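One structure is given below, encoded as structure tokens.
With one protein chain removed, the remaining protein chains of the complex are shown where they sit.
Moving on, here comes chain A:
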Amino acid sequence: MKFDGVQKSYDGETLVVKDLNLDIAEGEFLTMLGPSGSGKTTCLMMLAGFEPPTHGAIYLDDREISQLPPHKRGIGMVFQNYALFPHMTVGENLAYPLKVRGKSKAEIKDRVDRALAMVELSGFGGRRPAQLSGGQQQRVAVARSLVFEPNLVLMDEPLGALDKQLREQMQYEIKHIHENLGVTVVYVTHDQTEALTMSDRVAVFNDGVIQQLSPPEELYEDPKNSFVAQFIGENNKLSGSVTEVSNGTCQVTLDTGVTVTAKAVNIDGKGSRTTLSLRPERVFIGDAAVDNRLDGRIEELIYLGETIRARLTVAGNDQFIVKVPNHGLSEGLTEGQAVTVGWRTADCHALDPIAG
């Protein structure tokens, strides 16, 4: 599956998708993650054939499908609100793609039974979708998209309508189904936890452009720009100017005059502005041995059970969050206390500058 220079515009004035190039390997679970309006759903719709690309081409198994109508693409799809046919039973819903393909009655029955068993809904074939719970409907929708054995399945925020607990359970179920069947999945979501849990690779969308395409770990540990750092997980940002670059690291003088060392990821060279990105759990308070040490003051402490969330003022940023593990040794912290904070150079990423 391949997007080649795809652009999409709805009104002829603005591009919703700007020059998309994306290769998806067979059997891969790829997630398109991004805020609403970032173009991820549009990409999915172009892939499914409901929207034609304004420019560029889409290939499936080396065959161009850009001009092919949806029903000839043979791509399975799970919709946001399941899109189960309310006037048909669960069994009839599952049989629909098979009937359309003119399969024999015996084969349809066999495949429907197997699909129901796969999502642990054997015996529910005679019910109407309205008689099922949200989670059950979701499973039927997944089973229906897979029953005709497509090579590629698209999922458009399929878990958006479920409550948190069910969502987590379904994440694992979909992941397991994917692993068992070896089918290629393109999954769209705005929920980063979902993306990180399930995917082989995540494409982070913003403003019609893929900001970063990486496995989940890399996305979190090694964000390529400020948007990704902000969007995935929690993030502290500090602004400053690059004063020296050497050997993959750089010296950054913060706006308050303090100089720190950071990993040079996305900077324009000496003298340019940069935003430093730091994960709250990679910042230490007190004497832990680290490369960079700064003064700070504790503004607020929030007890969260496994961690204590401390809001500090560090280098002029009063929204500097530090997650202190609650291992029973941190009782000394009080609000208003002046402390030393520190972090390792490798955990501090110098990225493109953002305002604020």
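The rule is short, and it goes like this: a residue touches a chain if its C-beta (ideal position, glycine included) is under 8 Å from a C-beta of that chain, and two chains touch if they have at least 3 such contacts; residues count from 1.
By definition in this document, contacts and distances are computed from a predicted model.
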For the chain not present in this complex, what protein name does its UniProt entry give, out of "Transketolase, N-terminal section", "LrgB family protein", "ABC transporter permease subunit" or "Fe-S cluster assembly protein SufD"?
"ABC transporter permease subunit"
Among A:M1, A:L30 or A:A48, choose the residue that contacts the chain missing from this document, as touch is defined above.
A:A48
Among the options A:N81, A:T197, A:T256 or A:T340, the absent chain makes contact with A:N81
Residue in contact with the excluded chain [from A:N21, A:Q67 or A:S133]:
A:S133
Of the residues A:R144, A:K237 or A:R279, which one touches the chain left out of the display?
A:R144
Residue numbers in chain A that touch the chain omitted from display:
48-50, 69-77, 79-81, 83-87, 96-97, 100-101, 133, 135-136, 144-145, 148, 154
